[in-house]
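Excluded from the complex is one protein chain; the other protein chains are retained at their positions.
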């Protein structure tokens, strides 16, 4: 048996809809087409067009109506077609999805999952390769989750749908077809814990989503150089399980944070700020960040320069070692 | 002579419009009313209703049409009425204002200034006290500026209007009526440099906008305790003049970053990440952050708990001293 | 769908039955309101006016941060609210005090929101009234989603949501009506055209013949009504709700009215409109007109009017008392209300604050 990250997501939606009839799925082209990445394939056929349906072309509408559905007893799982098209919905996300529960002192729950394929590396045209996690993580009232493996794709999506809080679910689109050799999981994964993907002593690499695999590859290459890297997959970006990172850094003394989003106020900034605060005397060298440049996401022929590469990650490790 | 921060802004708009007829001002209620804070008062009467005019009630429209005006030779200075109403315009800001210049490899310039009164402390209702700077600073392609003094209100706004790049101009609304005793400046201020507001050796405080004054007050109180604090006003949040902060920390060995925005991925994260990287061996203690909690901005009766207070700042200084 | 455009267009003139002098047009259809209903409508308009006036004075006394008065709009607000069934839901804005009052939301709780006790001071499920929405027109999408959810479950209620003529310019207005029409959701978009959006006169807000003409572009029914005529407003809202409940989809009602007070207590309306304009509208006000009508029908006399006003004043006194005594919830709620379950991060921040306040050990 093996399954892809995309299949994990599709199965998770399927199982969540079977388990709870309040779960509904909507967004642009998610019905008959099954979504442009086919993550919702088969759901309309199986559950009917009141449980999985197409919306008109308007993202604020998708999220804003989801708030109403949620207030009225449903558990909407909505799809934003691409990262770059999340922005028209941003007001609804910040002003209502994130605030309604606290606004009403807990009277109104908004168990909405907003699925967003994100990140680059697929040779796409403009606006199809954004990494918007900072916008959500900085916004109080949202949970932000991103799977780095096919198992987590299933388990974290189930957990997100089961959560009574709003969840931004970021799907690393360039890893949709990444395979796992195991069996599909059948239950939700633990929601708020980071995970060690490899163990090691030379340095800690903290990452998430699409670059989990890049970092694992870097760790393999590093082995040849005699380094053993400990790769921490953050999994949940908000709230952040910084404890796991700190625990690792206390052993390795060195930390590199890796992500595609622009470096300035990317996740690496928060991880670095927390780690220098909590593991000040453990750090042998400053926390290094390997992130996208502070530039608009480049066109396809140039994106390779922007994305964290194995070499760039290993260079950063080296900087921590030579410091 | 003395003038308020609001007067500095009004005069800057006036002088910029006199100096360059391509400068136009628009937004909700900026015309006859002069804006809800009167920052645009008198402009329509003086320059006519094609240079200062009211828009319909639609923020994406304000910023989106500004892009068109800018492409067609104007230099729009637009007002978003309150921080919380910036979000409907966020897509235009991220997808076009920030990207058009690089999209066209420099062929299209978008010299737009987006003025946003921001921050809390005025006892306002929901959505009127947000601190959205992170959203902009993380977005490549924007300059982000915020004055902390009446002089800078004038000088930085002139500089923002003169810039050929898009500028997000964040106005600390609770300081609109803060006075300066000097004369109104008459020319633009240096754009990309942080400024020392006090000199000191005990610790460095980096801040900006509404909390500049709070930090200066903290510095005064600290003096009584025998501490001399060095307050750095960042002024430009993007690109950030981290050099000035590092230079200070190299002398003081201690840094506290202060802002109202939620701590997680607030400016303090970036400052801490950069400083631990560039002044690793200078830091005697971890960089401390005094920031808003990771909660939606509270209602008026509770906001005092959320805002950085003198005590909270001094406690943080103390933590760096006792580390 | 793709309904006959001619049917969707509003009437050329606003629907109106009650003239400013209180005469009921002979063409008035059967409306089905009992005498008691009519007096009840009057009472609620008086209550709204009285409590709104109280709020303005509370603000002047420093008890409220700000207040958005609904003075002059009581006919539109009470009229439409009276057309609702108990199961219907309301998604209001920040000025719809007459609506929330009729629905039973305790007025002190509305005031507390402007005092800054908490952002939303009533439980939406108690009275089927969503939290008032401050970002303009954003709540319209919630209303559409909510209504569609009801429809999907086969329920027979409808939803009404409110924005101003200014609010129709926002993108969310457009998306909300469009979604509603596509889903044939049982929702009514009630637009109070009070002639101003802060300082912007209606003519600069849009160039449409009427706002009700926006309906046809979505396949939604457009209605134009004299919002200062409480009977016409009731009638039209009822028609739109019935239409919605019969599965015929959404409507846009444009209720013509006038904002008698500045935008909020923070506003200075002398900068953009004349006293004469305001006075001319006062003549056409909703309460006076209805009073005349009731008197002409012998449903109201001096004694009854005095009693109604007195009761409203007594109510206002109690409200005032409650508001003045209102205090903020404990600071713990700031942290505990963010998520449905506490997070480590927020628990730590809560402890930090409590410690700072001297209430717990570090």
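Should a chain be cited, it is by its letter among A, B and C, assigned in written order, with residues numbered from 1 in that chain.
Following the convention adopted for this analysis, a contact is a pair of C-beta atoms (placed from the backbone, for glycine too) under 8 Å apart; a residue touches a chain by one contact, two chains touch by 3 or more.
It should be emphasised that the depicted structure is a prediction, and the values quoted were computed from it without experimental measurement.
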Who touches the missing chain here, C:178, C:192, C:237 or C:343?
-> C:178
Looking at C:169, C:237 or C:265, which residue reaches the missing chain?
-> C:169
Consider the whole complex, including the chain that is not shown, and state which of C:219, C:262 or C:285 touches that chain.
-> C:219
Touching the left-out chain: which of A:20, A:46 or A:311?
-> A:311
If the missing chain were put back, which residues of chain C would it touch?
-> 1-5, 8-9, 169-175, 178, 181-182, 184, 203-210, 213-220, 249
Had the left-out chain been drawn, it would touch chain A at residues 28-29, 31-34, 36, 54, 56-58, 60-61, 84-85, 87-88, 123-128, 264, 293-296, 298-303, 305-306, 311-312, 315
Those residues of chain B which, in the complete complex, touch the missing chain | 50, 55-56, 58, 60-61, 63-74, 88, 91-92, 95-96, 99-109, 140-141, 143, 163-165, 192, 239-240
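Simple rule for what comes next: only the chains that are shown with their structure count from here on.
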What whole-Å value do you get for the distance between chain A and chain C if each is reduced to the mean of its CA atoms?
-> 40
Separation of the C-alpha centres, chain A versus chain B, in whole Å, is 30
So, what's the distance in Å between the C-alpha centres of chain C and chain B?
-> 36
So which stretches of chain B touch two or more other chains?
-> 60, 84, 87-88, 126-127, 264, 293-296
Could you check chain C for residues that touch two or more other chains and list them?
-> 118-119, 135, 171-172, 329, 334, 338, 345-346
